[in-house]
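Single-structure report; data block below.
With one protein chain withheld, the remaining protein chains of the complex are depicted in position.
Note that the chains are named A and B in the order they appear, and that numbering of residues resets to 1 at the start of each chain.
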Amino acid sequence: MIANTKRIRETAKRLLREDIVDAVLGFKQGTVPMMCQPVLVTRPEDVDVLHWDSFCGVNLANYLSKRKDRIAVVAKGCDARNIVVHTLENQIKRDQLFIMGVPCKGMVDPRKVRLALKEREPLEVTEDGDKIVVKGEGFETSLNKADLLQDNCAICIHRNPVIYDELMGEPVPEQEGIDRYADERKLEAMSADERSRHFQDLVATCIRCYACRDACPLCYCPTCFVDESRPQWLGKSIDPTDTLTFHLLRAFHCAGRCTDCGACERACPMDIKVRQFTKKLEKDVLELYDYEAGMTEETRPPLDVYQPDDPGDFIE
Amino acid sequence: MDNPYLPYPVRIEEITIETEDRNIKSFRVVFLNPEDEERFSYRPGQFAELSVAGTGECPIGIASSPTESGYLLFTVNKAGLVTSQLHNMQEGDVMGVRGPLGNYYPLDEMEGKNVVLIGGGFAFTTLRSTLVYMLAPENRDRFEEISVVYGARDEGMLLYKSELAAWLLRSDIQLHITVDCSDDPFCQYHIGFVPGITEQKITSAENSVAIICGPPIMIKFTQPILEKVGFLPEDIIMSLENRMKCGIGMCGRCNVGADYVCKEGPILTLAKLNTLPKEY
Partner (left out) sequence: MHMLKIEKKDFSDFLNRLKDSYRLYGPVRKDDIVDFVPIEGVSDIDLSFQNSRLSPKSLFLPQSERMFEYGLDCAGDDAHILKEASKDYSPRAVIGIRPCDAKALELVDANFDTPEFRDPWWVKARETTTLVGLGCTSPCSTCFCTTVGGGPFDDAGLDVLLTEINDAFLARVLTAKGEKLIKDANTFEPAEEELVQKATAIEQEAGGKIVSKVDTSRLAEIDTLALHGADFWEDVQFACINCGICTYLCPTCWCFDIQDETHGRVGCRMRNWDSCMFPLFTLHASGHNPRGQKIQRVRQRFMHKLKYYVDTYKMGVACVGCGRCVQHCPVNIDIRQVCRLMNEYRTEVS
């Protein structure tokens, strides 16, 4: 982590000094434990604010849409795939970007850290190899990072950026033998009624803050469907049907494009596991079209194009 | 407790299509309950939230003058959800009016002064209210000279055409009507933009107050002319617009700086406006 930070700062300084980019998009250390804040650095003398650790879970591709400048961006495996999706969808041009790829061993989920601490408030959280060291009032404890990874990171098989201009660290071994869809198979095993109840319960506490949508790099529509008024597609109250409709529709809008970066789930203030919607569709796209989002700039997302031999038996 | 969100029920008595493109209609409405009319005591410059059950509300300046009793007049441009629904309504339909809301033109402080009214496009509505009020027999003597500059894109887009014709014949008001362009060789109006006609016709700021109401572009070019003639910022009065919902300064959305357009406005002097952030 420290090595990554050093490399990121050095690279940023060089890129800015040599006028290769106008700005560097990275993270700075947060003002509270276990948080990092996205930051735009435009002057070489400011690069020491850049920071990297296992709490940089925000997907920086979210800030790239429709930018006009030359920009360097720090990108984990999932973020890099989102950059590919952005270039395919004309949100940014590849030649505007200098991708500082960071091979990632997974981001730590602050919620899991808090649960492990059982009500004790973490005041200082640092990393020591594969341990997370937490200090609080009257206690210090060391936890295994591997037990605390974000759900999406635990099953990630694309930890190395698929696209980059320079790597900010040594490539990491990809995880093998990972069952990526255990949770989704559980959902599929449910009856339609059970599934309906399951999803209704899942979003019962949703407050329609739209943080999941706003944290997602894919959601860049100038006017989101929830904001349309002529016609109005869904109500703005916390009516359960409207709320479920929002989540289902958003998931479908992300189908075939979602890289499971987990930014949505990380952002949710009500701890709702919103990835359950997108992950199922990711599984479907993989099985129906043998396609994973953002792996290559050569192929367009399957829901973007029509092939005569597209699976069609679900259309009666 | 009075519920400030509850509209008074009214019936649409008459709908007049004001403009050639049919996008602006005037609605004359009467209160279903006579006591509501008494409670709706308003002054020129104020607005009301027009409520259409099932669709929503929209804030519209009151075009009628308090001197016209028995009804309210609203002139509505078809722009969005509620205004489109209003335009689909018929005479006899029931809707709601909530108000009067906002502050009003400081006509009391304008007594004994020359009054200049400058309006553009369909922003002339509250100026109609002001003009009818000032021209009423019981009020006319309170004010000195009344000059009006009113401009629209073309003749078809002028509001209140029959009233304009009547006012042109009066000697106690200087009415200058202008259109941006015309293909009528017998056009009886000036041809030109409002700022230009203002520059020609309004030549003195002596003991005068100006009320200016119109699209931002018109205000942008007319304001310097008034300042050149000698109008002080405290004597240039403007009417702002903003997206509104509650209309009573509670839902938090229509603010410009610390002021809510629906409560501390919509009427603001230029002097006051200059102290606010330019977010309007």
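Just so it is clear, a contact is a pair of C-beta atoms (placed from the backbone, for glycine too) under 8 Å apart; a residue touches a chain by one contact, two chains touch by 3 or more.
It should be emphasised that the depicted structure is a prediction, and the values quoted were computed from it without experimental measurement.
Asks: Using the document's definition of touch, tell me which of A:L187, A:A211, A:L288 or A:L303 contacts the absent chain.
Replies: Checking each option in A:L187, A:A211, A:L288 or A:L303, the one touching the absent chain turns out to be A:A211.
Asks: Return the single residue from B:P34, B:G54, B:P137 or B:P185 that touches the missing chain.
Replies: B:G54
Asks: Which residue among B:I17, B:A136, B:L168 or B:C251 touches the omitted chain?
Replies: Checking each option in B:I17, B:A136, B:L168 or B:C251, the one touching the absent chain turns out to be B:C251.
Asks: Even though one chain is hidden, which residues of chain A still touch it in the full complex?
Replies: Its contact residues with the unshown chain are 30-32, 35-40, 58, 62-63, 111, 114-115, 119, 121, 123, 205, 207-211, 213-215, 223, 227, 235-239, 263, 266-267, 269-271.
Asks: List every residue of chain B that touches the chain not included in the displayed model.
Replies: On the side of chain B, residues 1-7, 9, 32, 51-58, 79-81, 83, 93-96, 241-243, 245-246, 248-258, 263, 275-277, 279-280 touch the unshown chain.
One rule holds in what follows: only the chains that are shown with their structure count from here on.
Asks: Give, as an integer number of Å, the spacing between the C-alpha centres of chain B and chain A.
Replies: The mean C-alpha positions of chain A and chain B differ by 51 Å.
Asks: Using the touch definition up top, name the residues of chain B that touch chain A in the complex.
Replies: 80-81, 84
Asks: Spell out the part of chain A that touches chain B in their complex, as residue ranges.
Replies: Going by the criterion above, the answer is residues 229-230.
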